[in-house]
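Let me begin by handing over the structure; questions about it come next.
Note that one protein chain is taken out, while the other chains of the complex remain in position.
Showing subunit A:
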Amino acid sequence: MKSMGEMLLSTGGGSEIVIGNTAIVRAMLEAGVRVATSYPGSPTPEIASAIASIPRERNPMYFEFSVNEKVATEVAFGASINGHLSCVFFKSVGLNVAADTFVQLSMMELIGGMVIVLGDDPGANSSQNEQDNRHYAHLSYTPVFEPATPSEVYVMFKQAAELSKKLRMPVIVRLSTHVCHAKEKVDFGPMPAHEHGNKPLFSMENGPYIPIAADALKMKRRALHKFWALKDLVEELPVNILEDNSSERGVITAGAPYLSLMDVLEEVEDKPDVLKLGIVHPLPKNRILQFLKAHKEVKILEELDDLLEREIKAFAYDNGLSTRILGKGDLEDWIGEYTPDKVREVLSKCWPDTFKPVNEPDSPVKLNARPAQMCPGCGHRSAFHAIKLALKDTDITVADIGCHTLGYLEPYRVGQVLLCMGHSTGTAAGLSMFNDSRRVVAFLGDSTFFHAGLPGIVNAVFNKHNLTLIIMENGTTAMTGHQDHPAVGRNFNDVSRKIPVRQVLEGLGVNNIREIDTYNQAGLKEYVEAALEEEGFKVIIAKHPCMLKFTREMRKKGKKLPRPVKVGEKCNLKYVCVGRFACPSYQIADGGKVWVQEDLCIGDRSCVQTCPSQAIEPVE
């Protein structure tokens, strides 16, 4: 596959090794998605990268990164009620941001159809929790497909789109980290022809669209009718898999845990039968009852919460079945990703004769984890190094979400509490009340500023809170892959008018603003010291372009990077560079000498000012 774009557009289809996030884009094109929206968040950003590989003028689909998941859902909704098939995708906790909009979708007549792709994250690989978004589906009567492999992602997205268009209701395709990032050869079918007109089909006849007073209940009744109609439909949908080993024992499962189960069963003699559900809401009730009746004991192998367990037990009770249903064993079964190791552990609790936990080999060697690090030259490192010098031990620092979250790590330890994106100013305001001694400092990234940071800032001005906010402006959404944000001057598709952070702050009535480049550590330290002594709401914009993005662009243009630095003779092992500034380029040699790893150092020299002995020199 020379070019992903050509493969995604190919009329004949064919098979290709792709990840789930790429397979879903082929499905979007085949299904005729016209408008797709998102906000970057792992594990879903690579969906946008696949879309970006399609030449703009040949892509029938419009895509944008909206400013947050709520707005992205609203844009997709607007397109759908005008008759265009739309799709919104974001990470698990993004659904919390979009919830106010999302819960209303099932009450609306989505004449174009709308698929919501969720990137759940069991095991919290890169999220602030491992929340089970299936609860949202129950809350809003929204059906949920749950693919386990990239091939199933490809097939199920198209089924979800068909269902959504047919019943004019929202449908969720729920992915998880190791389905989004799973890689396998997927067979793509031919590309159907779609005529995408520009006729706006929005009409009040499909309404009501305003859920006020009596209409709200009428719209709910319509949503329930659609959901009830689905209950029969899902019995026939070819998405459930039965592994028949003619056993008295059975397992009901769904999603990637099914694959883990199949691995565990490879070396098991008397394998239980397995029913793998492709749709987990609503459940194919008769199919499940049939399976329960055929077994004496059935284990519900379910990652995260016990939704399947409760519903299946209710089915069994309603039908007077005596099948023994085994749900979650203990609280550990609620926690963590159902990898093959975890599934073996879970099954060993209910069927110890058949499943033994993995035996841990005994090795005396202990190796600490290797945490993520701010990159060599990162402006945030310079900022944290300077800010730390200005802070007292009693000050309270409130982190937010972005690369700058890494400030909480050693040796900086700047950032002590974190809720979610954009929480920092609000949380800091609360921390500053009835607090006679401990100064409060909040941090906020420039992408998060637009995403969810604005309301907290407006509130701080409006309610006259007393805190210092430091905005870490690196000119990109770095953490998730350098997507552009409204202050950059470019969106996913085109150049766009910059919305400068400082002007927004001034427009919101913030009158105490300082702005400085984070490489000017002495200046930043002074600003922080001064601001912390002033009353009211103070903002410091600590700026430096993301150096990973900068060096990548330099390399792409074939430009040479500046020469790295080295530790000179004047070094007398104060270890500030390696131990407090802690750029990963500095390494410790045997015997305690410090040296610079030239594969890492990008020659930015933000470290030179940190050495008390002025021992850091450029390499000729």
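Note that a contact is a pair of C-beta atoms (placed from the backbone, for glycine too) under 8 Å apart; a residue touches a chain by one contact, two chains touch by 3 or more; residues count from 1.
Quick note on the criterion: contacts and distances are computed from a predicted model.
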Select, from "Iron complex transport system substrate-binding protein", "Transketolase", "2-oxoacid:ferredoxin oxidoreductase, gamma subunit" or "histidine kinase", the UniProt-recorded name of the complex's unshown chain. "2-oxoacid:ferredoxin oxidoreductase, gamma subunit"
Residue in contact with the excluded chain [from A:Ser42, A:Ser106, A:Gln159 or A:Ser447]: A:Ser42
Please pick, from A:Ala372, A:Met433, A:Ala522 or A:Val619, the residue that touches the omitted chain in the full complex. A:Ala372
In the whole complex, not just what's shown, which of A:Pro192, A:Pro352, A:Pro411 or A:Gly430 touches the removed chain? A:Pro411
Which of A:His178, A:Arg249 or A:His465 sits in contact with the chain that's absent? A:His178
Touching residues on subunit A - with respect to the absent chain: 1-2, 17, 19, 42-43, 45-46, 125-126, 149, 178, 181-185, 256, 259-260, 262-263, 266-267, 339-341, 344, 358, 360-361, 363, 365, 367-375, 403, 406, 409-411, 479-480, 548, 575, 578-579, 582, 584, 586-588, 590, 592, 597, 599-600
